[in-house]
Structures are given as structure tokens and as C-alpha cells.
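Apart from one protein chain that is not included, each protein chain of the complex appears where it belongs.
Chain lettering (A and B) follows the sequence in which the chains are written, and residue indices restart at 1 in each chain.
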Amino acid sequence: MGLTLTWLSVIILIPLAALFLKTFELSFDQFWGIVTSRRTLNALKISFGLSFAAALVNLVMGTIIVWALVRYRFPGRRLFDAIVDIPFALPTAVAGVALTQLFAQKGWLGAPLAELGIKVAFTPVGIFIAMVFIGIPFVVRTVQPVLIDLDPEIEEAAASLGANRWHTVFRVILPGLVPALLTGFALAFARAVGEYGSVIFIAGNLPNVSEIAPLLIVIRLSEFRYADATAIAVIMLLASFLIIFAVNRLQRWAQNRTPVH
Amino acid sequence: MSTESGFVTSATELRAYAPAADLSIASPSSRDSGAQARPRTSPQHLRTEPGPVRFVIIGLAVTFLTVFVVLPLVVVFAQAFSKGVGAYFSALAEPEALSAIWLTLLVAAISVTLNLVFGVMAAWAISKFDFRGKTFLITLIDLPFSVSPVISGLVFVLLFGAQGFLGPWLQAHDIHVLFAVPGIALATIFVTFPFVARALIPLMQEQGTQEEEAAISLGASGLQTFFRVTLPNIKWGLLYGVLLCNARAMGEFGAVSVVSGHIRGETNTMPLLVEILYNEYQFVSSFAIASLLAMLALITLVVKTVLERRLDEGQVPYDH
Partner (left out) sequence: MTIEVKNIVKKFGTFAALDNVDLKVGNGELLALLGPSGSGKTTLLRIIAGLDWPDSGEVSIDGEDALARGASERQVGFVFQHYALFRHMTVFENVAFGLRVQPRAIRKDEATIRARVKELLDLVQLDWLASRYPSQLSGGQRQRIALARALAIEPRILLLDEPFGALDAKVRKELRQWLRSLHSEIHVTSIFVTHDQEEALEVANRVVVMDKGRIEQIGTPGEVYDSPATAFVHGFIGESIVLPVDVSGGSVRLGGRPLNIAANGAASGASKLFIRRHDMQIGPAGSGALEGAVRHVRSFGPIQRAEVTLSGEGNTVIEIDAPRDRELQAGEIVSLQPRRYRIFAAQD
């Protein structure tokens, strides 16, 4: 017990405390100066903005994938179900180089896209693609069990009340999935915001254009500007705390709406 | 009462799976030889969508997963073998590659062992005891999951770096943490801490304390109880946690990248070497290493699927 707490403190608490202590070495003006500098603001904007957009895509595509996996039977269904976990399991650096190679101008997908005049690799679009890749399992794995457990009587009730399939899906089933969908969205968003490995290869890393916040932290560190790195890290950490908090609230909300049998 | 609902449930399952049996619209009239008019909306369609809608949804799902998930995986192997099998193996036999593989295995061994021991202890404390600050402890355990890997690396730089809190002291005593194996191991432990504990907490909570109490009432000591009662009950969950912990430990990039210093042949793990080689346009070498990591991921997924099946079986409540 005591040992557990000690270990946790050494491994997690003290390092995190170091982060905040370092921040307090800065005056507020210094902190504010770093955080509101053009390059930092742009990096944060790129990270949060693209993460949000990617999480939205994940929300929509994740729902479609869950629906197909749970409700339909088709050849290779089990295989595709397993495939969903690959972004979880594949080391981020591997995902990063693979996506870059795929979407580079001479890549399998990059070449046809280039013909259409769409450039993906080394642009913000590339960042977005990598974030979509990394986030998809979060939505699928959060929503899937909820859809599986959905009581078939609910759909039968809707039908017996005269609802057509469209009404049943959009007024009864999907609203019932909302807590799980939002949780999956928040998890995918949080992951994308902090993502480093799978993004930096494809990003191009042009300051103010395609430079994500985690990369800016790494750059500041390599320049030995620890204070700058720390300030950006604190902002990102606070954002992820907010997201965790939101997810917990969502889960409590979902539990309250579950009928007690 | 209970048997009645049991029957209804099985009938419901039959209905639920009937419509999904094949892609084509199972026309109810084809099963009935009767000449009478058959319904436009049959119960076979009650819980599913019209054929074209199904087709589009399946098509979208399969296309998306193929483009975004399968293709990147295929690219790794295609690139690795693009100059032939010989080039692939000679890339892996480079001293740099071998030292990266060795370092990765070493770091994974250290961090998995430590997280195994402390993960079990943390899960045990959380699920079998009530104490103040328990929620805080759970949050703490979850934290590394929600923190950017770069930040995970950063905190150790702040602690042990030259300008860090312990940096001067470490320098005075000539102890190397940062840009050396201890730093890489620490960052990896931090990042992979939640896996074992997270896999065990729900399992141990579900099992409650009755069996342990029974063992103790029968005269077993604390350690005997743990090794003979608790551990056998959680072994599959434990294996599951260790598996995921190991996969992440071997594949971690962001956190390790920040603390390693990228010293060739010394502090480069496999993911770091993938980056370096890629940036030097040594694509075959880079993807050869990447292919090893990709295989690790695939093996992990297969074993995970098997374990999940085991866990599901184990969770059948015996008192219902």
C-alpha cells in the first residue's frame, strides 16, 4: 500500500509536480508572453483545430463502422473488427512513416491525389489525416459495446408506435448512443491533440503553418528554452484535464439515464 | 419467470441475427410457398435497413478502414521489401539496428517488470480496500494515458536535465539519467504505467473480496492468499495488461524521443531509429525496422483477441 503510493509518487506525481514548479519560476507576464506569441498560438490553433476536425470525422465514420460491424454480416467482418485496433497497436513512429510514404507525392495515394491537385503530405491536410488515423479506434471501441447491448425491444417499440426505420434510427437509436458518441469524440480529440509520432513525419513542420504544439515543445527543448516548452506543456495539460473531466461527467450522465432494472 | 424471459431472449436473438445472415435482402416470400400477398415490411426488416442502405454503409466502413488502416500497414512491408529480401535482412543486421533492437528489448523488460509488480499492487489496493484519496489515486493512474507523450518526456527533462531540479546534483555525482538508459526506461514506465492496473481493476472489483476472506478464514497467510486465490483469478487479465504494456513500451516514440538524446548505437530504440533512418532517406532500413514493430503490433492484436475471448468466458457469473 505505502509502497504503491511511493512508487506512484516517484513515477507520476513528482515528474508532474516538476512541470508546474517550473512554470512557477516564470512570472505571469513571461508565461503570458510565451503562450500568446504568434508561433505558440498558431501551433496550439493547428493542434486543437485539426484535432477537432479529425475527431468530427472520427465521430461520423466511427458510427458508420460500428453500425456495419454490429448490425450487418459481411465477408471479412471479424477481420475488419480486429483491424480497427491497429492504430492503437501500431507504434506511432511506424504509423507516421507509413502514412507519409502513402500520401507523399509519389505514394500510392499521394500520386493520384496530386493529379487532382490535392497535396496531403507536408501540409496541414497531412496532419489531419494522421489524426483521423490515430483517433478512429476511440470512437468505435466506445460506441460498439453500447450498440451491442441496446435492447431490441426499444426498436420494436418504436416500430409498433408507427415509426419508420428512419425515425427509429435517428430519433430512438442514435440519441440513445449520444453519451457514448460524445465520450468517443472527446477521447479521439484528446489523443489527437497530444499526438506526436504519427503526425510529425507527414506534417511538414513549417512554423505557423503545419507545426503542431507537441513538436514546438520538442523544438524549444532542443533549443534549451525549457521555460517556453513548459508553458506550452502546461496549457496542453490543462486542456487534457478539462477533456478528462468532461468525459467523466458524460459517463455519469449516461449512467443516470440508464433505467434501473 | 426467469425461464420464460430466457426463452424470449433466445427467440429475440434468433430474430436479431436472421436479417443479418446475408447481404442480400432476405425476401420473406421466398421462404413461404403461399400464394397470398406478402408484407412490404416484414419483421425480418424490423431491425435493419433496406439493402442499398446496408450496402452503402458496409462499403463506407470497409473503404475507410482499408484506406486509413490497412494500406499504411501494407506500405510498411512493401517498402521494407522493395529492394528484395536480401536488402531487408542486411538492413536488420546493421550494428545500429541490432543495438536498437537490444535497447528496445531491455527497456521493455525493465518497464514491463516494474509495471507488472506495481500495477498489481495498485489494482489490488484500489479494488479490495476503501481509503481516502482513492479517486485521486485512480486519476493518477489514468493520467499518463491522457498526457501527450511529449509532455511525458518533458517532465523527466525538467527533473533530470542539466537545468533541471536534480540536474546539478546528478552531474556532480556523474550519474547519467537523461540521454541514457535510465531516462528512457523512466519515460517508458511513466507512459505504460496504466496498462496493467487498468486491466486488473475492473476484474478484481467484480470478483470482490469474498474469496480472499474465505481463504484467510481458512488459515491462509496474506501471501498464500494472494498467490493461491487472487492471482489465479486474475491471470488472464494480468496477461492482457502485460501484453498491451509491452506493446506500448516497445513502440513508444514521443516520450523516449525527448529523453534519449538520439545517440546513435547507444540511446536509440527501434522507433527512434525508424525516424533517423527515414529522415536520412534510408527507406529500406527504416521500413525494415518499422516492419518488425508492425509485426509486434499484429502479434499483439492476435494474442489480445484470444485473451479477450478467455476473459469473456471467465466473466460468466456463476451465481446467476
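Just so it is clear, contacts are C-beta pairs under 8 Å (C-beta built on N, C-alpha and C of every residue); 3 or more make two chains touch, one makes a residue touch a chain.
Just so it is clear, the model here is predicted, and its values are computed rather than measured.
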Residue of A:Leu13, A:Ala114 or A:Ala163 in touch with the missing chain, whole complex considered: A:Ala163
Contact residue for the chain not shown (choose from A:Val178, A:Ala227 or A:Ala246): A:Val178
Those residues of subunit A which, in the complete complex, touch the missing chain: 151, 153-154, 156-164, 167, 171-172, 175-176, 178, 256-261
Contacts of subunit B with the absent chain, listed as residue ranges: 1, 3-8, 10-11, 14-15, 28, 31-32, 34, 36-46
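Definition applied: only the chains that are shown with their structure count from here on.
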Between subunit A and subunit B, centroid-to-centroid distance (C-alpha), Å: 16
Residue numbers on subunit A that touch subunit B, as the complex places them: 1, 3-5, 7-8, 11-16, 18-19, 21-22, 61, 64-65, 67-69, 71-74, 76, 80, 82-87, 89-102, 107-109, 129, 132-133, 136, 152-153, 155-156, 159, 165, 169, 190, 193-197, 201, 214-215, 217-218, 221, 224, 226, 229-230, 233, 236-237, 240-241, 243-244
Interfacial residue positions of subunit B with respect to subunit A in the complex: 12, 15-17, 20-23, 45-50, 54, 57-58, 60-62, 64-65, 67-73, 75-76, 79, 118, 121-122, 125, 129, 137, 139-144, 146-151, 154-159, 161, 163-165, 186, 189-190, 193, 247, 250-254, 257-258, 270-272, 274-275, 278, 283, 286-287, 290, 293-294, 296-298, 300-301, 304-305
